[in-house]
Each structure stands twice: as C-alpha cells, then as structure tokens.
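I have placed the structure first, in the form of structure tokens, so that the comments after it can refer back to it.
Only a single protein chain was left out; the remaining protein chains are all shown in position.
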Amino acid sequence: MSVISIPDFNQTIPIDKVGVEERVSRLNKRSIKKESKVQALNLALSMIDLTTLEGKDSEGKVIQMCSKARMPYAPMPHLPSVAAVCVYPNMVTTAKKALKGTSINVASVATAFPSGMAQLQVKLDDTKFAVDSGADEIDMVISRGEFLKGNYNFIFDEIAAIKEVCGEAHLKVILETGELETYENVRTASDIAMYAGADFIKTSTGKISPAATQPVTLVMLEAIRDFYGDTGIMVGMKPAGGIRKAKEALQYLVLVKETLGAAWLTPDWFRFGASSLTNDLLMQIVKQETGVYQSLHYFSED
Amino acid sequence: MSDRIDVLKTYKTYVGGKFPRSESDRTYKVKNSNDKIVANACRCTRKDVRDAVLAARAASKDWSGRSAYNRGQVLYRIAEMLEGRKDQFIKELELLGMKSKEAIYEVELSVDRLIYYAGWTDKYPQVFGTVNPVASSHFNFSTPEPTGVVGIIASDTDPLLSIISLIAPVIAGGNTCVILASESNPLPAVSFGEVLHASDVPGGVVNILTGYREEMVDHLSSHMDVNAVLNTIFDKKTRKLIDENASISVKRVVHYDSKNWADDTHENPYLILDFQETKTTWHPVGV
Partner (left out) sequence: MSEKTKENEAEATANGSPKPTSPNADLKHDFASFWNYSPAPESSDFVEIRKQYQHYIDGSFSVPAKKRYFKSINPATEEVLAEFAEGTSEDVDKAVKAARKAYDKVWSKLPARERGKYIYRIARMIQERARELAIIESMDGGKPIRESRDVDVPLAAAYFFYYAGWADKLDYAFPGRKAEPVGVCGQIIPWNFPLLMLAWKIAPALATGNTVVLKPAETTSLTALKFAEICMDAGLPAGVVNIVTGAGQTGAAIVDHPDINKIAFTGSTEVGKIIQKSLAGTDKKFTLELGGKGPNIIFEDASVDQAVEGIVNAIFFNQGHVCCAGSRLLVQEGIADKLIKKLKQRMETLIVGDPLDKNTDIGAINSKMQFNKINEYIEIGIKEGATIHQSNSSNLPDKGYFCKPTIFTGVAQSNRIVQEEIFGPVLTIQTFRTPEEAVEKANNTPYGLAGGIWTDKGSKIFKISQKLRSGVVWANTFNKFDPTSPFGGYKESGVGREGGLHGLYPYVNLK
C-alpha cells in the first residue's frame, strides 16, 4: 500500500442538502419485488447488530437477545443469524458466553458512550476493558464538542489512539450525526474517522434524535466511496437507531448497492444498528413465504 | 445683422457614438411640408445597416450590464440635454413646416417622455419580476432582461416625439438599437443623435440611420444579429417582409399601430416589456 496522504479537513467539501435528499428520494423509488425482495430481507437480517444499550440491561436480557441472534425465528431455522450483538462493556462477557460456537460477533460500545464526555484515558481504559472482555468490535463515539469547535486534530488523534487499543477488534466510529447538524460536518467527520483508521463509520448512538437517516447515510456512503477511490481501502457503514421497518432496511440496501456496489452488500461491510427491525424483517420474510400478512404476537420480543 | 450668412448644417448619421456619412456617400433631398428643400440627408445602404448593427451589438454588453439606477440617470441626462436645446428643436420642427405652438408642445412632451422612462428603469423589474412559490425546496425568481439589439423602423409623423417614444422604452430596458429614421422627416432624428452624443449615452447604444426605407428594412429585419424589430410602418407588404425575415432567426417583432404619438398610450411600462426576456432562476434552499 502506498503512503496515504491525509487531506486538509478544514477544507469543506460542499454538499447540497436538497440534492442529497432528492437523490435519496429517487433511490427510494426502486421497487423491490419477488426474489429480489426475499434475498434482500434475508441479507438485511444477516446485517443486524442486535442491540441493547439501556441502563436497566440485565444479564438475562442479554442472554435472551443472544438467543434471538442465533436463531431469529425458530419455525424457520434456515434463516441467517444476525451479524453481531451490541452491548455495554460490562455485558460483553455474558454475550460472548451466550454466543459461543457461533460466528456472531460481540460488539461493545465504549469511550464513555453515548456522550463521550470523558478524559482520553478513561476512554482508552473503557475500550481496553471491552476488548479484554472479548469484544470483537468496538463502537466508539467521537467528541462532538471538540468537533464542532473545529478541533479536528483532537478527533483524529483520539480515534487513532482508540484504534490502537482495539488491536484485533474492529473499530466502528460513531459520528452522532444528529448533533453535527450539517451534511458537510457529517462528511468531514467521516473523512477524519476513516483516515484515522476506522473500520466502520456509524451514524448514531441511538440516544439522540434524529438518529440514522437515509440522506446522512448517503453522505457517509459517498465519503466511503471517495476514500476507497483515493486510498484503495474499504470501510464499512453502519446506520444505527430509528430503523424499524423492513421497507426502510431495503431502502438502505438500495443506497448501498447503487453507491458502493455489490462488494459492500455483506455483513462484513454493512450493518444495521437496530433491534425492533429484526421482527419486522421476520414478519416480511414469513409473509413472502406464506402469503399471509403477519402479526407481532407471533414473534418473540427479546 | 441681416448681412450675416447663416451657417447651414450638414445632416449625417449617428453610429457607434460618431457621426459618419453614409458609406455610399450618397444623399437625398429632404423637403418641408411646403415642398421646399431644406437639407440633404444621408442615403444609407445595407452596409451602413451592417455597421450600425455591429456598433449596437458591441455596446450591448456594457449597456445591459449597467445598473438600473445608472440607466435611469443616463436617460434623465438625455432629457436635460434636450431641454437645453429646446429652441434648436423647435426651430427645426418649424423649418419642416410645423406651427410654432405644435413644435413647442412636441419638444416639451419629448423631454417629459424621456423623464417618464428614466423613472421606469429601476421599477419595471419590480413590477414585472416575480418570486415564484414552487412546490419543491427551491428559491425561484423571474426577472426581465433585455432582448438585445432592437431594429427600429421609425414613423413619419411627429418626427421627434415618435423617435423618442420608440427609443426610450427600448434603451430604458437595457437594449441597444438601430433606428431607420423617418424617410420624409429625418432631421430631428439626426439632431437628436447630437443630444445623445452630448449626454452620457455610451456610443453604439443608439444608432440612427437615414435614407430610403425600402433599401434598408430588408437588411435590418433579416440581420442575424438583430434580436427584435419594432416597426411603425402600416404598409402590409412591409409588415409581411419584416415578419418573414424575423422568422430566419426567431426575432421578436412588434408592430405599433399608433398615429398619435402624443397619446398617453405611449407612456407605459408594457412598451419596455415588449423587448424583455424573462429569466427564471432556480436554487435549492437548504443548510
């Protein structure tokens, strides 16, 4: 790999809001029917980071969620399992144990999630604890306050430092786009994260509204495309929060397909940070198979 | 006193801010209403038409780019200059056979008409421009812009007032023009060229030719670099010729039916609008 030259992040890359939203709305008009729909529903299911990130999380809840991750719908055992479960650091051991023998990853949020309002050392320790507990993936948050101040070097260095602590674990960098306000900011933050070593860039913590939106995701996918074009390095994408319906999931997949292409249409390069999405995908899959519209009463809520 | 020999004036054309003779070097006799020869006027040819259109085109960029305020001031300046030479024009009209009272009325109304249009330059875009409430997230507005080079075929009646009534709305709107002055009464038009020259009108904005109409109308109305034609001649054959010629390059054509140039229908902004194009600009609205 040739030496990667790091761009000047102060140089704003102009993005036209209306144009981005028009592009999304045009992509939303793709009609996904029949086989392509079944294929996409299964694909989306396999891309889920099944997530629980609440103060009241218990080991019991995590274990139940892991069980759902392994076998999303017992009557249809051939369905794919989800890509990962996503938990707080102190639940990693529990999840890891519950998923033993599967290929499902355990992702852990870290770095004083969700606000990121802590000293670097605290964040590094938080990350190290999660990694040592067995986390395969780390979902870190950036310091939005520093970002909005224009302190881009701070953001870059922080991500690079966390990446180092991650070791083998994949690093997903959460931009918390709902606090960045403009698409230009989202683009800059994406670039900083990628150049600093992110394996994935991720929209949101799920604790701030708006969480993931399709226009934000498109901007990030385009950033990934440019980064790939400039460096030859693939980076993954994870929209998280607010994606509840199968239909939306398919729309996201269309965004990925038509922006980055087939290579990114795999759980290795694209994830959904979601929980209730799983059951809606399952309902649609069952509907496709049986022809009968489904009710949530028949699907386990874990 | 009576011994003094009057100095007679040579009437030339007004093209590109200069006063050339016709390239043909030919003239024709101008008579007054008593059939008395009063002057020789240039008998311009198609080559003079060509030169005048070139001059008008060359002046177009600067004139159309002037601020509306500036164009208003320039028009006002023309009025001031004309006011200062009132006596000259009154005499000239009298020489052509007009009664003194009529001549005074025509000159004074001409000044007032210039002032009328001077006042419109920075207002007609407000009256005829629009902000259009489109359904999408776009800011959308329409503004009038000058059509470009206008060929004017002037009237034989009220020779000063008519030419001012024709020129003023055209240049107030940022166009430049080439005028074929009245064939029978060209003198006030040429003298008006001197007024234009003495005011702040850039050379080439108004170009005035004299001569036989039928030797020039065809070339003016077919010229590919003329964007519009304003015609005051009633004759059906002439009108048809102009219309047909215009179709070669999709020119805009306006025929005026007026016989009474003192009529206040000649003071209205819709006459400016005749030689305006509407430009509509769209832009997204978003942070």
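By written order: A and B. Residues from 1 in each chain.
FYI, a contact is a pair of C-beta atoms (placed from the backbone, for glycine too) under 8 Å apart; a residue touches a chain by one contact, two chains touch by 3 or more.
The model shown is predicted, which means the values in this text are computed figures rather than measured ones.
For the chain left out of this panel, the touching residue among A:P75, A:G145, A:G167 or A:G261 is A:G261.
Residues of subunit A in touch with the missing chain: 13-16, 18-20, 22-23, 29-37, 39-40, 43, 222, 225, 228-229, 232-234, 253, 257-258, 260-263, 265-266, 268.
Contact between subunit B and the absent chain runs through residues 127, 130, 132-136, 138, 140, 142, 145, 147, 227, 236, 239-244, 246-250, 252, 268, 270, 277-284.
As a convention for this text, only the chains that are shown with their structure count from here on.
Work out the mean CA point of subunit A and of subunit B, and you get 70 Å between them.
Remark: subunit A residues 16-19, 21, 181-182 touch subunit B in the complex.
Subunit B makes touch with subunit A in their complex at residues 136-138, 284-287.
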